[in-house]
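Left out: one protein chain. Kept in place: all the others.
Should a chain be cited, it is by its letter among A and B, assigned in written order, with residues numbered from 1 in that chain.
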Amino acid sequence: MVVEIYLLILLVFMIAGALIAVETKNLLSSVISLGAIGFGMSIAFLFLRAPDLAIVQIAVEVVLLVFLIRATIGRDVIPAHGHINWAGLAVVLVLMAGLVFFGVRAFGSLGVFGEPVIASIAEAPSNAYLAGGLEQTGSANIVTSVLLDYRAYDTLGEATVLFASILGALAVLRGRSWAKKRGKEQ
Amino acid sequence: MVYALCFVLFVVGLYCALTKKNVVKIVIGLVIMEYGVNLFLVLLGYRREGIAPILDEKIGPLEFLARAVDPLPQALVVTSIVIGLGVTTLAIALCIRLYEKYGTFDITEIRRLKG
Partner (left out) sequence: MKGMTVIVKTVTRWVKVFIFLFGAYIVITGHLGPGGGFAGGVIIACSYILLTLAFGKEFALQRLKVGAAHGLDSAGGLIFLLIALFGLGFGGTFFANFLQSRYPGLEFHLLSSGTIPLSNIAVGLKVASSLFLVFIIFSVLRIVVARDGSRSMVQEEEEE
């Protein structure tokens, strides 16, 4: 399948970018490699026939890059004494090798890539959404109708989580200005 | 094979989040893990020679039902991407505040200088 070959090339590119982002010492370089991984993800979503997701991924990733660069610019890392905890690193590597081994064996039971669950089971809910989406909700974009009509309660939960996290970020960074203003008046 | 590579991406992010001393690197590791999970969810729903789940005037309903990819993982992943943006924003705000209070991003230094 041609799409699988494209996805394999993109995934190798993304893993290389991830390794660079993890290992490099300069913070700005690792943030830019993160941006490269995000672009690769957006192209992968286009190959997987998800245009909605590609738009969201690109826009969110650009905003994340701007925030991360805003946070790391000018704040250099002075590398600390440099002693690596060899015992801890060895334990982490052994545990992760075990995780990779068992995980790859578990994927054997997932089924061939390209044959989703809805092809084999006819009572899956996605088949009902695809078949009845247009008459029941009137929207041509089935993903939007799932997000805002069939599963709108989850979207309410997501709006709540976004609201709470943005309020948390504002509260964490606002405290400084109030303390400084009080300090100036006294 | 594609699933295994996606899992390797997740494990690279997990390694970064577990072993790095710089708190911004830990946040980068969390973001890589989240990319891996989102890609895996969308990979589960792909149908061979599929078309996007958006209706058009030219496609008949029976052919659409036989060829469209799964819309449910796509809806879930839209939710997941936006929530990931919110959580990462909060984490970056915490990093900035840590730098302001302790003068460094290094977590071993912060543990030493507590209070």
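Throughout what follows, a residue touches a chain if its C-beta (ideal position, glycine included) is under 8 Å from a C-beta of that chain, and two chains touch if they have at least 3 such contacts.
All figures in this text were calculated on a predicted structure; none of them were measured in a lab.
Enquirer: Based on the whole complex, identify which of A:Ile5, A:Leu28 or A:Val63 touches the chain you can't see.
Expert: Touching the chain that is not displayed is residue A:Val63.
Enquirer: For the chain left out of this view, which of A:Ala21, A:Ala44, A:Leu130 or A:Ala169 touches it?
Expert: Counting the whole complex, the residue in contact with the absent chain is A:Ala169.
Enquirer: Kindly note down the residues of chain B that lie in touch with the hidden chain.
Expert: 52, 54-55, 57, 78, 81-82, 85, 89, 92-93, 96, 99-100, 103
Enquirer: If you put the missing chain back, which residues of chain A would it touch?
Expert: Interface residues of chain A facing the absent chain: 51-52, 54-56, 59-60, 62-63, 66-67, 70-71, 73-75, 134, 136-141, 143-145, 147-149, 152-153, 155-156, 159, 162-163, 166, 169-170, 173-174, 176-177, 180.
What we mean here is this: only the chains that are shown with their structure count from here on.
Enquirer: With chain centres taken as the means of their Cα atoms, state the distance from chain A to chain B in Å.
Expert: Inter-chain centre distance comes to 2 Å.
Enquirer: Under the stated contact criterion, what part of chain A meets chain B in this complex?
Expert: Where chain A meets chain B, its residues are 1, 3-4, 7-8, 11-12, 14-15, 18-19, 21-22, 27, 30-31, 34, 37-38, 41, 44-45, 48-53, 56-57, 60, 63-64, 67-68, 71-72, 75, 77-78, 80, 88-89, 92, 96, 99-100, 103-104, 107, 110, 113-119, 125-127, 129-131, 133-134, 140-143, 146-147, 151, 154-155, 158, 161-162, 164-166, 168-169, 172-173, 176.
Enquirer: Once bound in the complex, which stretches of chain B touch chain A?
Expert: 1-9, 11-16, 18-22, 24-25, 27-29, 31-32, 35, 38-39, 42-48, 50-56, 61, 64-65, 68-72, 74-79, 81-90, 92-97, 99-100, 104-106, 108-109
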